[in-house]
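Take a look at chain A:
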Amino acid sequence: MSKSAILSSSIAKKWWMSLTGLFLCLFLVGHLLGNLQIIFFSGDEGQRVFNEYAYFMTHNPLIKLLSYLTYFSILFHAVDGIILTFQNKRARPIKYAYSKPQKNSSTPSRYMAILGSAILIFIIMHMSNFWGVMHFDKNMPLHTKNLVRPDSSYQKLYLTTNGTFLPVEQVEINNKTELIDKELNLKIGEGYKDLHSLTVSFFGHNKTNKGFPPNKYAYLAVILYVFSMAVLSFHLWHGFNSAFQTLGISHEKYNSALSLFGKIFSVLVPLAFASIPITIFLTK
Partner candidate 1 sequence: MKLKLKVWRQKNRKEKGKLETYSLDNVSEHMSFLEMMDVLNEQLINDGVEPVAFDHDCREGICGMCSMYINGQPHGPDRGVTTCQLHMRKFNDGDTIYIEPFRAKGFPIVKDLVVDRGAFDRIQRAGGFISVNTSGNTQDANLTPVPKKDADKAFDAATCIGCGACVASCKNASAMLFVSAKVSQYSLLPQGKVEAKRRVLNMVEQMDKEGFGNCTNTGACHVECPKEISLENIARMNREFLKASITSEK
Partner candidate 2 sequence: MTALDSKIPEGPIKEKWTNHKNKINVVNPANKRLIDVIVVGTGLAGASASASLAEMGYNVKAFCFQDTPRRAHSIAAQGGINAAKNYQNDGDSVYRLFYDTVKGGDYRAREANVYRLAEVSANIIDQCVAQGVPFARDYGGLLDNRSFGGVLVSRTFYAKGQTGQQLLLGAYSAMNRQIGKGKIQMYSRHEMLELVKINGKARGIIARNLITGELERHSAHAVVIASGGYGNVFFLSTNAMGSNVTAAWRIHKKGAFFANPCYTQIHPTCIPRSGDYQSKLTLMSESLRNDGRIWVPKNKEDVIDIREGKKKPTDLSEEERDYYLERRYPAFGNLVPRDVASRAAKERCDAGFGVNETGEAVYLDFASAIFRYGKEKATINNEREASKERIIELGEEVIKAKYGNLFQMYWKITDENPYKTPMMIYPAVHYTMGGVWVDYNLMTTIPGCYAAGEANFSDHGANRLGASALMQGLADGYFVLPYTIGDYLADDIRTGKIPVETKEFEEAEAGVKARLEGFVNKKGTKSVDHFHRRLGKVMWNKVGMARNEKGLKEAIKEIQQIREEFHKEVMVPGGAYEFNPELEKAARVEDFIELGELFAKDALHRTESCGGHFREESQTPEGEALRDDVNFSFTSAWEWKGVNSAPVLHKEILSFKDIELKQRSYK
């Protein structure tokens, strides 16, 4: 009984929704703190910090584990959500001819599946725009820095993971990030993928000098991003507190504080996320 209860009962399905959902909330916080570096650090320093961060996020084994957990959570949250939605539809085969649900429940609470689906589409697009390009685009440029010589000519340098710079013309790139000395044919370091410039160019900054074409539709990207964050906000508005209710974490002494925290969280986090592309777009 209890074995099947954990796996298949209606309540257990909801726990998994809550647990994955709350984990994704944690992920959001982490993701947000990382992303905010893009607007809090400027210039070369900003680029370096962000790309180093991106490198760390893709290479640290613990983070890797967390990222797999995140992918799993997203998938599980989505699949479980779809199963629940279909079950719920089946629970009322004949609909009411006339219904006034707005009289008894908040709008976000009734549209979680739609909001969630929109977020899933956003995640797919978001990942193909950044994560996908970064991982799979053969031409993903590496972090470069323009060194201005005293004669005002430029020299393009690659930043390596051991903190040194290598002139571009001296190296060849192997396996996406390995910097190979052309003459010695020897690996002399590892470059950073330039996620920073990818992001900045995506939301409107011209980064042609870094190897990124200008994005004609940057305004659209910003609008869609902001819209998606609004959707996320609605999803969290109900989802955050709902998760605690489902896990049975409810106590009259703390409920109102928790509820307030949930509301603040659900507004603040998406708002902060949305501020990033807007800032990039505006500070051209």
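Candidate selection criterion: all candidates are chains of the complex that A comes from, given by their letters.
Going forward, a contact is a pair of C-beta atoms (placed from the backbone, for glycine too) under 8 Å apart; a residue touches a chain by one contact, two chains touch by 3 or more; residues count from 1.
For clarity, every value in this text was computed on a predicted model and none was experimentally measured.
S.K.: Which touches chain A in this complex, 1 or 2?
M.R.: Per the touch definition, chain A is in contact with 1.
S.K.: Residue numbers of chain A touching candidate 1 in their complex, please.
M.R.: 1-2, 5-6, 9-15, 84, 87-88, 90-101, 103-106, 109-110, 112, 238, 241-242, 244-250, 252
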